[in-house]
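Missing here: one protein chain of the complex. Every other protein chain is in place.
== chain A ==
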Amino acid sequence: LKGQQASPFVLRARRSMDKNGMPWHLRYLGQPEIGDKNRHALVRNCVDIATSENLTDFLVEMGFRMDHEFVAKGHVFRKGIMKITVYKIFRILMPGNTESIEPLSLSYLVELNVVAPAGQDVVSDDMRNFAEQLKPLVHLEKIDPKRLM
């Protein structure tokens, strides 16, 4: 959503492809928090909202425009409050049509994330400890979202 601010407001909408009738998931992720350089994980303000299936129509009515869409297929693992996803990203060949897709690459993307109450920074230490256990199979690194934009 573009406003008078310099950076547009970004929302992520997600739905399950293998379970019908489940709510859509809407997520807002804020800017990385200050003091982030010493932390082992990227920390951002997060608001998660479950919504009805007309979410995309509604967002367009609000003035949002779709930036990109993709399909993710893979697995979700949990360890306590940590969630590890291993998935392949697929490019959608025709907008809105999830039947015709092609893999973006042959590799899987491994992501470790945690949703925790504000201020619980110690969580990032648990994440780093877990990430260590995955070496040398996977090298998990903290990403800098600004570099990717």
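The rule we apply is simple: a contact is a pair of C-beta atoms (placed from the backbone, for glycine too) under 8 Å apart; a residue touches a chain by one contact, two chains touch by 3 or more; residues count from 1.
Keep this in mind: contacts and distances are computed from a predicted model.
Enquirer: Which of the following is the UniProt-recorded protein name of the chain this complex doesn't show: "T-complex protein 1 subunit epsilon", "Protein FMC1 homolog", "Mediator of RNA polymerase II transcription subunit 20" or "Cell cycle checkpoint control protein"?
Expert: This omitted chain is identified in its UniProt record as "Mediator of RNA polymerase II transcription subunit 20".
Enquirer: One chain is left out of this view; which of A:Tyr28, A:Tyr108 or A:Phe130 touches it in the full complex?
Expert: A:Tyr28
Enquirer: Using the document's definition of touch, tell me which of A:Ala50, A:Ala72 or A:Leu109 contacts the absent chain.
Expert: A:Ala50
Enquirer: In the whole complex, what residues of chain A lie against the chain that is missing from view?
Expert: Those residues of chain A that touch the unshown chain are 1, 3-5, 9, 26, 28, 30, 47-52, 54-55, 57-58, 61-63.
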